[in-house]
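The other protein chains are all here in position, but one chain of the complex has been omitted.
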Amino acid sequence: MTTLALEGIDLTRRYGGFAALDKVSLRLEPGEIRGLIGPNGAGKSTLMDALCGRGGPTGGTVVFNGRDISGLSAQARRRAGLARSFQKTNIFPALMVREQVALAARMAETDNTDEVLVALGLLDLADRRAADISYGDQRRLDLALALVGRPSVLLLDEPAAGLSINESIVLARLLKDLASSWNVTVLLVEHDMEVIFAVSDRITVLNLGRVLAEGTREEIRGNPEVVRAYLGSSIE
Amino acid sequence: MTLLRLQSVDGYYGGARILHGVSLEVGAGERVAILGRNGVGKTTVVNACLGIARVRAGQIAFQGQAQAPIRHFTAARAGIAVVPQGRRIVPGLTVRENLALGAAVGRSGKWNFESVCDLFPILRERADTPGTAMSGGQQQMLAIGRALMANPALLILDEPSEGLAPVIVDELAATLVRLAGEDTSILLIEQNFSLVHRVAQRYYVLSKGAVVDQGTVEGMSMADLKKHVAV
Amino acid sequence: MIQVINGLVYGSFLYVLAVGLVLIFGLRRVTNFAHGSFFMLGAYVSYAAAAHLGFWTGMIVSVAALAVFGALLDRFVFRPLSREEPIVTLLVTFGLLFVLEDAVRTIWGKDYISVSAPEALSGSVTLFGSQFPTYRLFVIAVAIAVALGLAVWLRSTKVGLYVRASSVDPVTTAMQGVDTDRLSALVVAIGTGLAGLSGTIAGPLMALSPSMGGYIIIDCFIVVVTGGLTSFTGAFVAALVIGQFHNLGLVYVPEVASVIPLLIMAAVLGLRPQGLAGPRK
Amino acid sequence: MSSAVPRDKAKVAAASIAAERRTPTVVLAAGLLAAAGFAVPWVVGSQLALTLMTQAVIHAILATSIGFMIRQNGLTSFGHAAFFGMAAYLMALNGKLDAMPAELAVLAAIAVPAAFAFFAGLIIVRLPALSFSMLTLAVAQSLYELMLRWRGLAGGDDGMAVRLPSRLFGIDIELFQAPSSMFVVSWCALVAVIAILTLVARSHFGVLTVAIRENEERARYVGYHTLVPRALVFALSAAVGGLAGVLFALYNAFVTPGALHWSLSGEALIMAVIGGPQAIWGPALGAVIFFVVKNAMGDLTEHWPAIIGAMLIVVTVLLPQGISGLLNRLNRLNRRSREAGKA
Partner (left out) sequence: WAAKEPLKIGVPTSLTGPYSQLGDEVKRAVEFAVNEANAAGGVDGRKVEVRFLDTEAKPDLARQQAEKLALEGYNIMTATIASSEVLAIGPMLGRWNALYVATVTKANDITGKQCQPRLFRVNRPDYSDAAVIQPWLATRSEAKWAIVAADYAWGRGSGEGFRNAAAATGKTVVSENYPPLGSNDYAAFIQKVLDSGAQGMWVALAGRDAITFARQAKQFGLFDKVTTAGISFTTDGTVKVLGDVVKGINTIINYSATLDTPANRKFVSDWAKAYPGDSPTNFGGETYIGMQVIFQAVKKAGSVKPADVAKAMAGGTFETILGTQLMRKEDHQLVGPNYFGIVEAVNGTLRPAIKMTVPAQTATPGPDANCKL
């Protein structure tokens, strides 16, 4: 068996008596795109936090390319090749778009700033202050900060939120591209089911801090529990 | 009566002109959508109504009353509540307090803490946790709940479906339609066509800060709408 | 024991002054270096008013005058600058400090002035076997009243909620229909009014001089920072702790007494960067 | 991600060339400015004017150091006089104790404040902005108290003379104490400081620290350590403050605890902000203007504090971005109208 790109074992996080994450385990193969869905407050963002070393103390182990990184700081994890984007836009408001993407690139082996700017359609905004671009554009900038420098594993928290339909389609295609051409592994949280179903190799469903189901898109779509707790009736 | 009317509005951030002669209106009990790609100026329309973006030409009227100058609280006092893009939950306040803040204008109506919590039960469950400690989607519910607390005559929602699970979006759609039936007009800015299709009666399409198209949703299929609007 | 009460007096006095600073900082994010001058102005105004109207009316006049001054300040200075970096408003308060000192020096002269305690409070009581000035007990009472009043106002009234909301996100608060401009003017007025109050109660304790604000403002900021910048409870605890240690320091280690407040602040921030009761980041 | 369109490539290339052209320009401009400084003593005959100008320039260096902190770290030091005074006292104490050659003392007087700031910075740059400010104030005031009480060695509040050898770096010490030559020395130091800080601000390190200032958390999630760069900015700023202190000690040959007092820190801060710290050169400009105005007002009336205060209020309300902000805006307007003219 090849080494896993990323593995979380028994990840747990509590806020007071409430378990936002309760012994969740997750195994990502290299080059895989894994969809992560679940109701609001299921613990998806918390799971990403646990994987990348954000927030309070977490129980469990994170293994990255065969190496236990549980004790590493967030910046060390990023330098090892584990990057993430944020659900709540997290950018450098006073810096130019290009400036900040280039800054993020400096930390990694390859500088693909321009490639990323072009791919995300940000080139025209490259010399604008990040504070002065629209919300959707800021969302894409946040994504660019994660993509640049060719990390080997990407944790993307609702990258399509706030994007117009066309942009979402471009994004979905881009993710597919990335996975196949760079062999990037992606853990993708999304509430936009079109994107999820279009790109995910497998899907994990979280509910109340635990894994509810895991499987291919067909299996997930057909799982009545998932439909009841999350998908609802309107997904065709 | 029209609740909100923009007449040839030019909107600016500092010296940058963003809106070019935008005109649109929302009547009583109407459900209207604004569509458009990222960065065309949808949020700027809202911000112009809130006095965040500056109006240098044209006119904005609430409930038939022309407004100048527009202060940040003008819209709220004219019965217009906004669910802002990015949620803007006030840090340091609990869920309950964030909701109470929404009732600052003191209009009475069917929405109060209890009824909002019936719509989004999680808010009751977590009433005393800090608002910003909630998950992204829960915060979105809180933002919507807070706007409802004002019992507005017009509810403006800037991409409310963002971050919400599909089941919740379903409920939201139903709620919005119901609201309009109860005399609250809706101005919906959305990328989620399924929501627009279910909620809106009319739509405006914005491109590069100008209204380039408008029409009625009723009678169109979802596919038609997508094709027609072609954003 | 008497020494502990003495520490309490100084702490109480610091609290009344510092809590005004907390209010203004909380709402406007203004590092108000002129607060010491407001205090000084308050002392002079009440001194002038008291000469004709008596101590108590003088107190009311001083608080009211300073409150009006604060409201105007908010309207014409803090509001226009509310979108600029905090450092810019800080500079304005520096300027104000210069102007106020000079104005007071011109109006009331450079001579020191000394004020007597009001008749009713000028005696002393016997406490733990020693004679203790009644006026000093009054200072403690004022601080307790202010602390309780503020706590009730901020925690359990609607306006209090708006104040708390507006201090973290004024735009969103205004979007809910709150006139945050008027709210700020009110809060700044209360803050400067408290400076007037503390100036008044300082009169019988210390010499009035145009530069008296400078002697107190640093201790005051130390209280605010140690307490956690925006926390009223924090300021209360910090003022009492610092007042106490300051006083005990004077008694037992006078050589380093003047840096004790600084050391307490450094120690607290070392352990809790957010201050005693500041919000966790 | 191989779909970059050729048109985009051209844009990309053009932008990066523009960025590279700047370094030599900065060096050249600095050289010219420094050279201009040599002409000043010839043009300005009056000793009085020269001594004022020298003092103004030394203050300008101090203001520049504070401004740099504000610009890069977003943190305001209320106690920068600590570094200024620390350097001056190091020079003075070395003169008294003869611990090392004066040349070495000069370097130490710059290095010690920097090292001190670096290690203190590792602890305190994480604090909320106002708390940081107050702690810097605390450090400075503690040093002030220390020097005030240290009668045996440092003369307490009476201060101490700075004993210097007859030559420093091979230059006659008299030259450091005569206004006409000291002006040139200080001026060159100021120009060099501004040039170096400008290059630092444009470098990767400069952008990184601004990024950390803007959003420290995100900087960590793109892979950077955030503490060390901020502490380094603090250290660099302290070194510049120390340089000002060294020049001060050389010129005046006398230090008192006043060199550590908060009113000096406050004044330097005022200078930095009215100059506008968003431009590296802003604070220096502010310093010179403030110094000259204060001096002129002090000559005219004893109500100078009120006049200075009122001017401060008016200037900041009208020009919240400082003088450099105004100049930059005028410059932009000018350029825009020229471009409009062309089109």
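All chains are identified by letter, namely A, B, C and D, in their written order; residue positions are counted from 1 within each chain.
As a working rule, contacts are C-beta pairs under 8 Å (C-beta built on N, C-alpha and C of every residue); 3 or more make two chains touch, one makes a residue touch a chain.
Quantities reported herein were computed from a predicted structural model and do not represent experimental measurements.
Considering the whole complex, the hidden chain is in touch with C, D. Considering D:133, D:215 or D:252, the position touching the chain not shown turns out to be D:252 (whole complex).
Checked against the hidden chain, the listed residues D:157, D:172 or D:217 yield one contact partner: D:157. Checked against the full complex, the candidates C:62, C:93, C:180 or C:209 give a single residue touching the omitted chain, namely C:209. Only one of the listed residues, C:31, C:46, C:226 or C:258, touches the absent chain: C:258. For subunit D, the list of residues touching the undisplayed chain reads 46-48, 51-52, 55, 148-149, 151, 156-159, 161, 252-254, 256, 258-259, 261, 263, 298-299, 302, 304-305. Residues of subunit C in touch with the missing chain: 2-3, 6-7, 9-10, 13, 101-102, 105, 110-114, 117, 122, 124, 130-133, 135-136, 204-207, 209-212, 214-216, 219, 246-248, 250-251, 254-255, 257-258.
In this text, only the chains that are shown with their structure count from here on.
Two chain pairs are in question, A-D and B-C; the one with more C-beta pairs in contact is A-D.
Spacing of subunit B relative to subunit C, judged by their CA centroids, is 43 angstrom. Considering their complex, residues 158, 161-162, 164-165, 168-169, 171-181, 279 of subunit C touch subunit B.
Residues 25, 31, 33, 77, 80-81, 84-92, 94-103, 106, 218, 221-222, 224-225, 229, 255, 258-259, 262-263, 265-266, 269-270, 273-275, 278 of subunit C touch subunit D in their complex.
Remark: subunit B residues 13, 16, 36-41, 43, 85-86, 122, 133-138, 140-141, 159, 161-170, 191-194, 226, 231 touch subunit A in the complex.
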